[in-house]
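All protein chains but one are shown in place.
The block that comes next holds chain A.
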Amino acid sequence: MVQTYLEKTSMVDVEKRIAIELRGVKKHFYDSDENVIQVIKDITLDIKEKEFISIVGPSGCGKSTMFNIIAGLMEPSEGNVKVHGESIGSSTGHVGYMMQKDLLFPWRTILDNVSLGLEVKGIAKKEREDIALEYLAKYGLADFAKAYPATLSGGMRQRVALIRTLAIDPDIILLDEPFSALDYQTRLVLEEEILGILRDFGKTAVLITHDIGEAIAMSDRIAVMTQRPTSVKKIYDVGLAKRLGSGMKARADQRYNEFFENIWADLDIQIGRSS
């Protein structure tokens, strides 16, 4: 896996095919008095294949709604979402996701949790367990195959959740604040691990977060969102992690601070004002 600087940068630039296409996506809800609450004003965004894009916005801006729409769990009120050119409804299985809550099934062992997606797809027991074990072994969790999630630490559970996502081999991985329940050290380690995995498997990743630092450390691009009703305010080309080889190096880079200041200014978060 030794790559020159040029090869790495070319990896960033070469992939121009579009993985997810959001066109004029709007979303509104109705409250109990039938008033319209507009959550997403208008989002048009192309997420390129194999890129790592972060969606950063002030809290409550509608990031989770966006997540639900991209994951195919919610229909947009207007506009459309295409995954690899196909409408989202028919594309279940292409998008794997990971949330702040690990969503491991407490009644399933780690092995059975990891093989869940394969089980749903109807793959035979022997085969799916072999696949799951292979992944678990790869990430140092083979000893816990027969354990129940309750016996694992938060970081390990989140790692299992990631492996479960990978086991179904989705082209696109959606990450919805997957680290925010973890302590800082574990978070840094997992960030690094995920970057490594995404690189190895060549996945497209969408990270939804309010953590500006995390977004800069991991992303190729960052889409900064406005307050609710939200839309894309600005897109930054970052690519520090890919160029420098790790999220840690990205955090130590001079440009990290510049991005941070700019994005912070864009978010226009007013301290003391409840949003």
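By our rule, a residue touches a chain if its C-beta (ideal position, glycine included) is under 8 Å from a C-beta of that chain, and two chains touch if they have at least 3 such contacts; residues count from 1.
Everything that follows uses one rule, which is that contacts and distances are computed from a predicted model.
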Chain left out of the displayed complex - its UniProt protein name, from "Phenylalanine--tRNA ligase alpha subunit", "histidine kinase", "NitT/TauT family transport system permease protein" or "ABC transporter domain-containing protein": "NitT/TauT family transport system permease protein"
Omitted-chain contact residue, chosen from A:G117, A:G155 or A:G239: A:G117
Option from A:M99, A:I197 or A:I212 whose C-beta touches the chain left out: A:M99
Chain A residues touching the omitted chain (full complex): 71-73, 92-93, 95-97, 99, 101, 103, 105-108, 116-117, 119-121, 143-144, 147-151, 168
